[in-house]
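Just one protein chain is left out here, and the rest sit where they should.
Chain lettering (A and B) follows the sequence in which the chains are written, and residue indices restart at 1 in each chain.
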Amino acid sequence: MAALVYTLTALLGAAAAATGVAGMLGASWAVDVDWLVPLGGLALEMDALAGLFVALVGATAVPASLYAIGYTGRERRGCLAYLVFVAAMLAVPLAANVMTFALAWELMSLASYVLVLDGARAGREPAASAHAGWVYAVMTHAGLACLLAGMLLLTAWTGSARFADWTAAAPALDAGARSLAWALLALGFGAKAGGVPLHVWLPLAHPAAPSHVSALMSGVMIKLGVYGLLRASFVWLAPALPWWGATLLLVGAISAVAGVLYAIVDRDLKRLLAFSSIENVGIVLVGTGAALTFAATSMAGLALLALAAALYHVVNHAAFKSLLFMAAGGVLHGTGTRDMEALGGLIKRQPWTAACFLVGAVAIAGLPPLNGFVSEWLMFQALLQNVLLPQPSLNLVFALAIAGLALAAGLAVACFVKAFGITFLALPRSDAAAAAHEAPVTMRVAMVATAVACAALALGASSIVPALAVVAATLVPAPPPVTLGAWLTLEVSGEFASLSMPAVALALAGGILLPVLLLAVARVRPRPRRYETWACGRLLQTARMEYTATAFADPFTRVFDFFYRPVKRLDIDRHPESRFFVRRIRYENPTRFIVDEWLYRPVGRLLRAAARRVAVVQSGSPNLYLAYVLAALLLLLLVA
Amino acid sequence: MLRQLRVALRTGVVTEPPAREAEVERLGTLLAADIRARFGRSLAIRQVDAGSCNGCELEIGGLTGPHYDLERFGLHFVASPRHADCLLVTGPVTRNMAEALRRTWHATPDPKIVIAAGDCAGDGGLFRGSYAVVGGVREIVPVDALIPGCPPSPAALLAGLLDALGRPR
Partner (left out) sequence: MDALTLSVLQALVVGLGAPLLVGTLRTLKARLVGRRGPSPWQPFLDLRKLLGKTPVVSETTSWIFRATPYVLVGAMLVAALAAPVLTSRPPLAFAGIILLMSLFLLGTFFLALAGLDAGSAFGGMGSSREVAVAALAEPTVILAVFALALRANTTNLGGIVERVSAEPLLAVNPAHLLAFAAFFIVMLAETGRLPVDNPATHLELTMIHEAMVLEYSGRHLALVEWASAMKLLLFLTLLANLFFPWGVPADVEPPAMLLGLLALAGKLVLLAVALAALETAIAKLRLFRVPELLSGSFALAVLSVSAVFLLR
């Protein structure tokens, strides 16, 4: 029965993907059902940008649903919420008025909340699951509050709840009003996207949810936050102001670096992936911010390029992050644990899962010849042309963003060496890992299909990037900055830069085969002899002698200790008879979360203090309450 | 920093030519011709201390200095037996180091040779007959050549190595 629902979702996803692609290619339509919902009715509209995101959600839902069949097994709980989740996500980009948007958004949030709670409870840690659900619910609704505030303001100012009307009326509003609306909308969409400092729900909710849901949440749900930002900045509130773009650039750069820094020190495999999503959202925000800045300073060609790069990264991230979450789910399914300190040696017990995780890791680390490299390259080309901007202050922001992106790219490589190396290589660190079993067929098929998609997205860059540029052109009208040259080369901004992925991939394949061939031709034959690892002649090798995940991250903990602010605790338990004999040593060096400590805890304290003050009103005495009612009535009579 | 470079440039090269005679006892497992063909021009040496008093190690350490400079003959010391062609073993092989020496030998890829340096490595030397000592490297791993001495001087070690390799000097 659950399998049926998942298959239905997969079919829905496929249909949506087809519709979305049609929308990208120009087929636009609109559906208006006034009577279905109050306050404006149900209004759906398809255009190029909506088509892209609908296609993205649909295309990611297909392998995720297939995967879910194998992952959940006989478990029926959550399949309906999953269907609602996917359907709501498909409706969000299509929404054409406030009511539809709010409905779809809230349905999406509710469905995912149910799924997160479900998954967290299955993890058998009630306190943690309650906390994860709570933070997720609070952040989502705080975001929704900002969104509604912004949208209602715009409705009041422009007199209509339809998005199309906002586009027409926005230029008439003054800059301050537009900025206020933009700030509210950016806060709301930013909270959904997971930009620092509004990211705190991501590392709690994504690991807790079941893996197919995590794949969708990280892969496409947070992208809907980006979708909202794009709509708000380029369509509803155009023309943009430069500080909007600069803010997004800074937030993006900080998110990118902070996200990957937290990912590196994490020992929970899925939480590492969640932090890495924050990093990638940061990269997309950098692209969006760059595009906004260029658009605000009338450099439409560069804005188009930056936007195309951001959209490409959105698509790529959906592909490789969903692949990574599915593979991590495969690990969880096979071993029962997500803790990297208890994993290891899985490449021999779960070869398919390991190979798929490797493809995802190489892609997310931005290494050729996979898709992460191409979108990172394109993003850099867009950013490096910032020299053409007139104001030096903007140049400085761009230089910071470039440095931040480069650092994040390097750190991402380190992070995924750790994630893949500790989880899959060497010896198993626990019995659970030693007894792991491979994922069932449906899960494997879904993962392999996504891995192939990653490769296709890279090799097909020459067709995909121009297509995305066409979509971006609907937001920022300009001649395309990307043309095609010989060997399927992407030429950017004329002579500025070019890249031919097929050539690079071919060269790499040739380069790897060349030594194999050379050695064969030179008849270098000796077959390897198997022996133990070299350990200075020591008699035994156990898993205790391997490097641990925490040790692997140690150089980073030291270098960035101003960011992690670790608190070292050392407890030495000595023998009562003599202090020279040590019985037990307990060493803890946990990192702390700056944003939690400097932002959320003080805000939480303030709120609680304020609530305590206000709570005086709730005295519990019915006489006092009656007095309140009387006072309110008198006040209303006076005012009205 | 500049002072060091000035001194270096002023002093110049001080390497001495290798000694003529060599005392080497051949116990060969590999044919001399084979050794010369494979390792004559490039030999990676991994030194193993099987319980020695470190006298031999100090002399071996002198081989890498400017006066004896074994690198000019294509010999060099490596850190891991996986990288090595030759194990240069010193010490009488204490019982504690016997298994470690055996594992090191197995960790070295073939073809390989073992050169025992010092009287202790030959038959236990000063410590022959002790309860803690196995008595000579050949009891644990097959030995190709033995350079006697207690300790053998760096010149003798170098000459012995070159002779064991069959290299014309």
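Assume a residue touches a chain if its C-beta (ideal position, glycine included) is under 8 Å from a C-beta of that chain, and two chains touch if they have at least 3 such contacts.
A quick note: this is a predicted structure, and the numbers were derived from the prediction, not measured.
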Contacting the left-out chain in the complete assembly, out of A:110, A:497 or A:599: A:497
Which of A:127, A:512, A:539 or A:639 contacts the chain that the document leaves out: A:512
Full-complex contact with the absent chain, from A:336, A:555 or A:590: A:555
Contact with the hidden chain (one of A:1, A:156 or A:387): A:387
Of A:37, A:107, A:425 or A:455, the one touching the omitted chain in the full complex: A:425
Subunit A residues that touch the omitted chain in the full complex: 347-348, 358, 362, 365-368, 373, 376-377, 380-381, 384, 387, 392, 395, 399, 402-404, 406-407, 409-411, 413-414, 416-418, 420-422, 424-427, 489, 495-500, 503-504, 507-516, 519, 522, 524, 526-535, 541, 543, 545-547, 551-556, 558-559
Subunit B residues that touch the omitted chain in the full complex: 1-2, 4-5, 8-9, 11-15, 38-39, 41-42, 44, 65-66, 69, 71-72, 74, 76-80, 82-83, 85, 107-111
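Keep this in mind: only the chains that are shown with their structure count from here on.
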For subunit A paired with subunit B, centre-to-centre distance based on mean C-alpha positions, whole Å: 58
Of subunit B, residues touching subunit A in the complex: 80-82, 97, 99-101, 103-104, 106-107, 109-110
Subunit A - residues contacting subunit B, complex: 526, 529, 531-532, 534, 536-539
